[in-house]
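For reference, the structure is listed below as structure tokens.
For this view, one protein chain was removed and the others were kept in their places.
And now, chain A:
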């Protein structure tokens, strides 16, 4: 197994799952979230990036809310984000939510009785715009990083800077070594050619 310190540095990157754009808590009446978008780039790049970067943070802060993704192969198809809310005063039965699918099998479920849906058209939107729209329309409250988390993040930034300096230094050294090796190999091959010609 990899050493503890190196693994710890990786784990610090868990902060990325915790803090940053998307760290927000939904109001308690949000029951589930469904995303549908396609493989491919035409208009579906933003939704994919939203899923990769922002959705994990939303999931971390709202672990109980199912967040289901349906990916289709139809690039011309829609890219829709649906947020389901419980109507005030209604008691919901057990909700039937499909599991995420990469083959288009998890269609957005019909809202159950006492549930309403809010849809956001994500097509051709950038990920930060999608997030902004979702947060404002659903009334989610952003989470501020705690003092400890902020300190950890600062530490990580410092570490990154030190790493940058080190990387440059090491690159210089390895480049010089490679150059020397190349020159020696060249000289040797030339010498061999001369010897062969004699």
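The definition used in the following text is that a contact is a pair of C-beta atoms (placed from the backbone, for glycine too) under 8 Å apart; a residue touches a chain by one contact, two chains touch by 3 or more; residues count from 1.
By our rule, contacts and distances are computed from a predicted model.
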The complex's invisible chain, by UniProt name, from "Mago nashi", "Coatomer subunit zeta", "Proteasome assembly chaperone 1" or "Ribosomal protein L1-like protein": "Ribosomal protein L1-like protein"
Candidates A:100, A:119 or A:138 - the one touching the absent chain: A:100
Selected residue (touches chain absent from view) among A:21, A:40 or A:66: A:66
Residue numbers in chain A that touch the chain omitted from display: 1, 3-5, 7-8, 10-11, 13-14, 17, 32, 35, 51, 55-60, 63-69, 97-102
